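First, the structure itself, so that you have it in front of you.
Only one protein chain is missing; all other protein chains are in place.
By written order: A and B. Residues from 1 in each chain.
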Amino acid sequence: MPSLPLTSQLINLCAALLLLLAFAMLTQRRILSLINLFALQGFVLVLSTLVVAYSTRQTELYVSALITLALKVLFLPWVLHRLIRALNVRWDVETLINIPATMLIGIVLVIFAFNLATPISQIAGTITKSTLGIATASILLAFLMMITRRKAVSQVIGFLAMENGLFFAATSATYGMPMVVELGIALDVLVGTLVFGVFFFHIRETFESLDIHHLEKLKER
Amino acid sequence: MNVASGIIFQVLQSVLVVLIAPLMLGWVNQCRAWLQNKSGAGIWQPYKVLNKLFHKDAVLAHDASALFRATPYILFGCMWLAVGIVPVLATDLPFAPAADVIALVGLFALARVFIALAGMDVGTSFGTLGARREMMIGFLAEPAMLMALFTASLISHSTSLPTIVETLGQREFVIYPSMAFAAIAFLMVLLAENARIPIDNPATHLELTMIHEAMILEYSARHLALIEWASSLKLTAYITIGIAMFLPWGIAHAGDWIGLPIALGVLVVKLALAGAGLALLETVSAKMRIFRAPEFLGTAFLLATLGMLTHFLLET
Partner (left out) sequence: MDFWSLQPIEAAVTLSVIWIGLGVLGLAFARTPRAIVDLLFPAGAAVALALALTGLWAMSAPASTAILPAGLPDLPFHVRLDPLSGFFLLLLGGVSFGISLFSSGYFRVHAQGLGLLCVQYHVFLASMAFVLIADDAYLFMVTWESMALSSYFLVTTEHHSEQNRKAGFIYLLIAHLGAISILLSFGVLHGGHGDYTFDALRQAELNGFWATIAFLLAFFGFGAKAGMLPLHAWLPEAHPAAPSPVSALMSGVMLKTAIYGMIRVIYDLIGDIHWEWGLTVLLFGAATSLFGVLFALMQHDLKRLLAYHSVENIGIILIGIGLSMVFIGSGHPVAGVLGLIAGLYHTLNHAVFKALLFLGAGAILNSTGLRNLNEMGGLIRYMPHTAFYFLVGALAISALPPLNGFVSEWLTFQASLQAPLLESSVVRSIVPIVAAVLALSGALTGMCFVKVYGVAFLGQHRHQLAERPRDASGWERAGMLWLALGCLALGLLPVLMIGQLNSVSQALIHASLSNEAMASGWLWLVPTSSQQASYSPVVFLLVIAAVFGLTYLVVRQIYHGRLRRSDPWDCGFPEQTPRMEDTADGFGQPIRHIFAPIFQIHREIPRPDDPAPVFRQEVEDRHWQWMYLPIARFADFLSGHFGKLQQGRISVYLLYSFVTLIALLVFVQ
């Protein structure tokens, strides 16, 4: 099998690292490490965007990479760190539901995502099956992470990780989105995080804890 | 190489590695001492320990059986075989085709079963405790290692370690993401199987925290010396397998006599770096609770399986 050009190999490597980080976030207990992993995932995204920018010579992707660096690697993790310090959950360790079962479901999701990606990649030309598959897989894994968590902060990080997967799909599969769309999504995510932050304070005031179990008390009966 | 010189070389390689294995252990301990700001006992300490142990009288429990007495020799034999056939210096030695990765995992499993049985032989609580814990670690470590090795075999279309080394070492440099997963899984298994922190503390004296040490609590003198030597051989074997798979450059190829001294030099450098890296890893980690160990290894197993999956999905 002839080896791929170096840029494709680097993108593949970034894709694999993304998948690894998605699994790591799935099984990470400490909220502090979770935020660091999220920052690392953002950094891998920046690297892959830079590689795509270099290989397709699209200058707007350099700008995109810069925005991602500023937002996902620096600003958002900083906001989250401040948030958990203010909420006093910095050193929290969360009990997870059965790690092996979660990872097994994760593996099944990966296979499913790849099967989903196969027909799409056969239709379109530029899309490589592997990167689209991994992007879909990381979105699904981030969703799974949101489902299996009990603390509100980790659920928000799951939401942000989903957006990471989407971004990866956009840059590596379609070689970038129109700048308008990208700025719009970035703004949405930023505003969303700020709103979540405000809500966390409210939740904690009402229930004295950020365990989302307590939200079930809001049921009718 | 013709057959006679090949066999001589094979024997020389195995004798050489068997003799340097305690030095490897000494180096790791010395690095650990330096990192902890102590002066350490010197890299030749394991040899002095072995010499001391061989001089002592062997003391056996009244009820120790023939299995108990035979196990140290069997263990030593298995580990000698393992380091003898792993391609350390050259890849075309006469017994090299026997170095099948699955067979190597089976060999380590054989050693583990015998030492666990020996632990249960005398009938005290400590032996059975150690045996039970060792098998608990082993039942996840062995499949994890097998899956990590399979990833390398799938890339090189062979389970024969010399072929893997030649294929990976001679190919132009390609980044294999699946090998990244496999490397992390292999490292985790190496730590677990060789009783290193974070799974087990090799220097502990508290019986309730022991895994490996608890099984060999009843051994003394030459039996203990052989078991300690076999442990250092196992560590060397694992490190050389790791080097052969993930850093295969510099190993002499078929019929290359001039390459052999270079290969020896490269090997020494790689082993030194690996030992220092291991010491660093041990110093920055803390020993885990015993029931976190299956989780640790379960993660290694799933990572290795994920690596195999990534190979199928990304690289073909």
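The definition used in the following text is that a residue touches a chain if its C-beta (ideal position, glycine included) is under 8 Å from a C-beta of that chain, and two chains touch if they have at least 3 such contacts.
Every value quoted in this text rests on a predicted model; they were computed, and no experiment measured them.
Novice: With touch defined as in the header, list the contact partners of the absent chain among those displayed.
Specialist: A, B
Novice: Specify the residue from the set B:16, B:35, B:58 or B:281 that touches the hidden chain.
Specialist: B:58
Novice: Would you indicate which residue among B:116, B:195 or B:271 is in contact with the undisplayed chain?
Specialist: B:116
Novice: Looking beyond the chains shown, say which of B:154, B:168, B:224 or B:267 touches the absent one.
Specialist: B:154
Novice: Tell me where the left-out chain touches chain A, residue by residue.
Specialist: With respect to the unshown chain, the touching residues of chain A are 98, 107, 111, 114-115, 118.
Novice: By the contact definition given up top, give the residues of chain B that touch the hidden chain.
Specialist: Touching the missing chain: residues 54-55, 57-67, 70, 73-74, 76-78, 80-81, 84, 95, 97-98, 100, 102-103, 106-107, 109-110, 112-113, 116-117, 119-129, 131-133, 135-136, 138-140, 142-143, 146-147, 150, 153-154, 157-160, 163, 207, 217-218, 222, 226, 291, 294, 301, 304-305, 308-309, 312-313, 316.
Please note the rule applied: only the chains that are shown with their structure count from here on.
Novice: Please tell me the distance, in whole Å, between the geometric centres of chain A and chain B computed from their C-alpha atoms.
Specialist: Comparing mean C-alpha positions, chain B is 37 Å from chain A.
Novice: Enumerate the contact residues on chain A facing chain B in the complex.
Specialist: Spelled out, the residues of chain A in touch with chain B are 1, 3, 9-10, 12-13, 15-17, 19-20, 23, 27, 99-100, 103-104, 107, 110-111, 114, 130, 133-134.
Novice: How about chain B: which of its residues touch chain A in the complex?
Specialist: Counting only chain B, the residues touching chain A are 172, 174-175, 177-178, 180-181, 295, 298-299, 302-303, 305-306, 309-310, 313-316.
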